[in-house]
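First the structure, which I've put down as structure tokens, then a few questions once you've had a look.
Note that this complex is displayed minus one protein chain, with the remaining chains in position.
By letter and in written order, the chains are A and B; residue numbering begins at 1 in each of them.
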Amino acid sequence: MKEISEYFNKKDPVSLGKLLKEVENETPLSFEILRQSSSRKGKAHIVGITGPPGAGKSTLVSKLCKELAVDGLKLAVVCVDPTSPFTQGALLGDRIRMQELAKLPNVFIKSLATRGNLGGLASSTADIVQVLDAYDMDMILIETVGVGQIEFDVLEVSDTVLLVNVPGLGDTLQTLKAGIMEIADIFVINQADRPGADQSVKDLNLMVRESCKIDWVPPILQTVATKEEGISELITQMLTHKTYLQTSGLWKEKRQLRNITRLHTMIQSLLSNEVEQQIKSDESLQKKIQDVKNGTSDPFTISHEIVNSLIANKNSFQFGG
Amino acid sequence: MAQKTTNKTGKLFDQEVIQEIEAQKKRWEEQTVKGKDGEGEYYSDSGIPIKLLYTPDDVKDLDYQNDIGFSGEAPYVRGVYPNMYRGRLFTVRQIAGYGTPEDTNERFKFLLKNGATGTSVVLDLPTIRGYDSDDPEAEGHVGAAGVAIDSIEDIEALYEGIPIDEISSNIVTHLPSTTVVVMAMFAAMAEKKGIPLEKLSGTNQNDFLMETAIGSSLEVLPPKASFRLQCDAIEYASKNLPRWNPVSYNGYNLREAGTTAVQEVACAIANAIATSEELIRRGNDIDDFAKRLSFFWNLFNDFFEEIAKCRASRLVYHEVMKDRFNAQHPKSHLMRFHVQTAGITLTKVEPLNNIARSAIQGLAAVLGGAQSLHVDSFDEAYSAPTEESALISIRTQQIIQTETNVVNTVDPLAGSYFVENLTQEMAQRIRDYIAEIESRGGIVDCVESGWLHREISDFAYQMQKDIESGKHKIVGLNYFPTEQDQTKVPVFRYPDTAESRQKEKLKKLREKRNSEKVEKALNVLRQKCHEDVNLLPYIKDAVLEYATLGEIEEVFREEFGLWQFPLA
Partner (left out) sequence: MHIKVVMTKLGLDIHWRGALVVSRMLRDEGMEVVYLGNQFPEQIVDAAIQEGADVIGLSTLGGNHLTLGPKVVQIAREKGVDSLIIMGGVIPEDDIPLLKEAGIAEVFGPETRIESIANFIRSNVNQTIA
């Protein structure tokens, strides 16, 4: 790869695609790419979209983008789907519901598999979003299935969180992780032409009133994404929420918090990488771990010993960059 | 039809005989078989456990008159016509279609000269998908894998010199959106030629599942819209084309995509149920249209299961039409079906083996009582059939018709303990699967929700795994795999000038027609899309003004919107 800054300055999809590929694969270059994108980011409105499978999230995202793209906004969509824990593979099928976006030059779509946290860095989603942000996107929509742990990490990256559901959500709400209701800034009842939509709005109204949001009362909207109904209203609410964030100071606060969070996760991953390396190269440590495994030592004592020895050897290593 | 006059119905065997057979079978198992009944368990392709030996015990609950009966009488297990193939041999129907209509017209004439008894045409992808030959999206597809149809002039060229008032015309339109346009063109052409519509006989496919569940594409109409067009074509034909089969419920392609024989039949019947409900809602009487509904099955290599499927499908359909819809006319109770042998079972390795496969499948179709048959050509895994391979397919049919003598008696496998038992088992599984579809809101909802796609996808995935693991055996491929396959297969080449020739014709057409009148006709159609009316008459008006297929379907796409495929 040539000078990374050139790739940032080019502002074309091909260059962006190459940058993202490095970050997605957590290659050695990704460190420099992230470093450079850090100073360029901050403008994009980041919208997280979550909800149970089958709620029509992809179609909704597609329709949102279609309408937003008319105004010439630069848009990015990040679709996160789970990696199979058995094969490490993934089938990423969100694009099939976004085929109508394929011919729009101002929409950039990236499909990501969760991949677990094996590579040392945290899930690459936040980093992918950062690079997109640095590439002058006006809005970044992150779509993720709201049934696991991963979406909490993803939603932390978002300014505005949409929780998408379908009528008759009594049961589906139960399947969502506790706490996800509190994260939502906008509730969407999609497929609202099905029976039970009004009841779902009532149920949600009750729950929203019980929640402890202070200045922003999450609106509850009905959409029929397949028929493009309710899309403009949803966009209006998304933008209203953005204005709210900006005037209340939360916009800035969220970005500051994200910077600090990223610092912490980076420290953690560097340290745990270093520990792994240390263990690999030190036979006495490996023996101690074997003792823990056999039950002749305990994890509490040995973890302290390992970290202490690491600190004692601190001159022997240095992080790259 | 003569009504049964006897009330003396009853079980095939009396209780005492059955008890004795049961006891003897037990003895036989212990003393003679002695556990040597083969290793492992045996199943049919759709998962029905198969016994070592069947006896009267396996059909002991059957009542001959009520459960099996006579051919041409309820419950039609033995066939839809009393004299079956003695009265009318199954139609030898070989698909043709490539290049321009003029090219396919030549192939029609070749096949008819060599003994084909009807025409059957397949359309190219742009036509099926609703694009004209000069549409940018059509590039590379015009006249490949089927014939290109853009306007009524093309339909006229396609059937030039073919006696459409004497022989039947099968048109593989696949999708309802294609069907309504092509059907309108066909009817308009006949009228222009002075042929009364009631003389036209033939079939088109017209299945919304083909548009929304089996095929994927960029721009698909929503299931409800596609289903509405499917019903429009059926309703129009029932009123204007009394000898036309306006639908061939397409189990075939469901099966090719990935279902069991049970699912294949159940989905098709569920679609017929949904159609009937819709047409009754529109004020039609079940007997107005039910007698022209026809079906399209796919026969794989599991010989007896496929035969049992054919028999069981007639049985279940009779129950649905008679008991559920209370159809009065006996013809409304008949399930008539076309069979095509299973393209997906044909191999690329040792391709001549495919002649044997297709012959066995074709034989099963005849033993199952099919009304018409297409035998796949051995070079299916290479290209569209050449003239030579298409001829072998016709010859295969003729050998079954004349040399095997299987057509001389009706339903020759009836009374086989195994076949009768399997027929009942298949019927029950078909009923259960229909019930499952209905519990999910019916076939249209099952497509809209993506449930049917998942069923297909899961089956296809499992099948591929079974082939790769060797659990599902295919000769020459994973069973006695070929070591050095030297077979050279001549490949059929599509005429590559088709695209330019079609474009040229379209250019002239657009110049000479009255574009104001075209616009006007399309605008009327546009309006009617949003009314609860049948669209066929308005489509016919448009084709008579030389509106093209692509222009008419663009109206559908704009007015009905597009649907995203609920895959993965």
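Everything that follows uses one rule, which is that a contact is a pair of C-beta atoms (placed from the backbone, for glycine too) under 8 Å apart; a residue touches a chain by one contact, two chains touch by 3 or more.
All figures in this text were calculated on a predicted structure; none of them were measured in a lab.
For the chain left out of this panel, the touching residue among A:E22, A:D133, A:D185 or A:D203 is A:E22. Residue B:A381 is the one among B:L112, B:I195 or B:A381 that touches the chain not shown. As for the chain not pictured, it touches subunit A at residues 1, 13-14, 17-18, 20-22, 24-25, 27, 29, 83-84, 87-93, 95-96, 99, 102-103, 108-111, 113, 115. By the touch definition given at the top, subunit B reaches the unshown chain through residues 125-126, 128-129, 131, 137-141, 144-145, 214-218, 256-258, 347-349, 381-384, 456-457, 460-461, 464-465, 468, 477, 489, 491, 494, 565, 567-568.
The rule we apply is simple: only the chains that are shown with their structure count from here on.
For the pair subunit A and subunit B, the distance between C-alpha centroids works out to 47 Å.
On the subunit B side of its complex with subunit A, the touching residues are 218, 222, 449-450, 561-568.
Subunit A contributes residues 54, 58-59, 62, 91, 93, 96-100, 226-228 to its touches with subunit B in the complex.
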